[in-house]
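Of the protein chains in this complex, all but one are displayed in their positions.
Entry: chain A
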Amino acid sequence: MKMIGSDYVLEAHNIFHTTEVDGGGCFNGAGNSALVLKGVNLTVHSGEVMAILGSKGSGKRALLDVISRRADGATRGQVLLNGSPLSKALFQQRCGYVTQSCTFVPGLTVAQTLHYTPTILSGYLKSSKVRQVLADLALSQVAHKRVEYLNISEARRLAIGIQLVRDPVMLLLDEPTHGLDPLSAYLLISILSNTAKKTGCGILLSLEKPRSDVFPFLDRALFLCLGGVVYSGGTRAMLEYFHGIGFPCPQLENPLMYYLCLSTVDRRSRDRFLESSQQIEALVERFSRETPISDAPLNNMGSGKVPLAYGKPGELKVWVMLYLKLLASTFSCGLVGMKTLFLRLLLLPLALSILWAFYTDVGDDSHGFFTKNGMILNILGLSYGCGILTTISLFPIWRKKFSQDTPEGLYSGTTLLIAYNSVSIPFSAVSAVIASCVVYPLLLDVKYNNGTVFAYLLVALWSSFVLAEQLTIAFLLVVKVPFNAAIAVTYVLVISIALASGTVRSFKGLQPWLQDNTKGTHTRYASSLLHSIAFQSRKLNCTPTASVICPKPADFMHERLGLPDPDETIDVAASCAFAVGLAAFNMLVYLFPMPRCVRQKFKD
């Protein structure tokens, strides 16, 4: 039989899968192993909707993970797509997987979310595809609605749309109706059925409690119990099969739910547990006996066919999509966009403007030197604090999306961080310029403008902000709750300020080994820049009298920083080197695959 060009067959033959039961935590060794799939066979053709039914612990998600090549642990058996073994790369290019969590970038609209999904298509073809997907999923009326205002039904459909935009030949869904009300569940299944028949995409979805009204839309059903297959085949033949083996469906029962109960171990009492276990074992054995296991693929045409894969979007294209998504999220006209712009542009200047309340009219006597010392402490603290606050407010959503997109293989952590820093660093530079304009009159006399001194102030503020930002990004790699990451970064930075800023502990008073350690912190160089600006870069206006003492700037800085005349060039280079170096370190760390405990933590 000659197959049409667009027809695809997904086959799974004799799938056995062993996974590790989660141990106590990250530091436990290899835990216990459990056989979660025992000889599963299934076939899905183009345009078909197949439901995997089973209770909790029956292996539904494990089966989806094995087919999508995301499962950890030992797997035996074959997964074929048109006769070719389905590898991880092939799945990532030609198939889609929709998980239960719906995470979108706040500030974007529904149409923008679909448009900024990386695909092979571009330009007019992509716009047409996006419009078609919106129409197919009944999302056209909410195309210009922001994703944070969607209800759960619309959010689920949008998550499906993100996969449909990539035009997959097979779509896997993990309990898409979980948490939906009955009407929304009906709409979702009907849309999936209609999409499957319209685009020729095969759909494989898992359900835990199917209702009566979704039965007409399912072409095939697979009943799992503890990894064993009770039935796998068409829904029309399902009634005949169970009727033939002695389990006809009562008239007042939903066939899907009735046979799901038949496939579930009855835990109401011990006797029922034993009896139902034996019954299910008999059913699994009977089904495997009545269905001969064939290792040969159904479609032999694939061996000599043109390869299925026509490539994935390039790294540069993905980066452009991420960059545009970040820009659109920042400049979106809404509450999220205004919040993002405020945090990126106005938070640091606003925080530093608080200093105007306390630090005007500071003279150049010893009291003035003491007060400026406190101002430098506040400038450093506020810059670090604003960096932490901005990052824990804006970056976690991208970290969450990164942990969800990693199994799809769209981009690496380095690509994400390059895109994020491409948006963040220009904004922080502009923010630092505005903040420097705010702080400049407090430190220097406005009448004598000095561009070099202004540049020093700008570098000090900007490098402090970026250092705190990059340090928070580093902690957010392994810490899930943003507030806990903020606590950790605060812990590190308060020690750094106490040690190396010179504002609470003078350099001359430190132990010699601690004096050497201050050279390894960013705070030393930023503080040195601020001290040079405050005390060294201008003419002092002080007249010694009987009650007024005029200290020498060289002596003061020698006490505080250990250098009577610091070299601003070295300080500028070191400050920027710390910030940029930490950003590079983050890109390197985000490139490595996550340990299993960290990945488990970010999986919802």
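Heads up, the rule we're going with is that contacts are C-beta pairs under 8 Å (C-beta built on N, C-alpha and C of every residue); 3 or more make two chains touch, one makes a residue touch a chain; residues count from 1.
The rule is simple: contacts and distances are computed from a predicted model.
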From "FI03229p", "Eukaryotic translation initiation factor 3 subunit I", "Actin-like protein arp9 (SWI/SNF complex component arp9)" or "CDC20/Fizzy WD40 domain-containing protein", the hidden chain's UniProt protein name: "FI03229p"
Contact partner of the left-out chain, one of A:Thr103, A:Ser288, A:Thr490 or A:Gln536: A:Thr490
Among A:Leu187, A:Val336, A:Val423 or A:Met587, the residue in touch with the chain that has been omitted: A:Leu187
Contacts of chain A with the absent chain, listed as residue ranges: 55-56, 131, 134-136, 138, 140-141, 178-179, 181-183, 186-187, 190-191, 194, 208-209, 211-213, 215-218, 234-237, 239-240, 245-255, 257-258, 260-261, 264-269, 271-272, 275-276, 279, 354, 357-363, 366-368, 370-371, 374-375, 377-378, 381, 385, 389, 392-393, 482-484, 486-488, 490-491, 494-495, 497-499, 503-506, 508-511, 514, 559
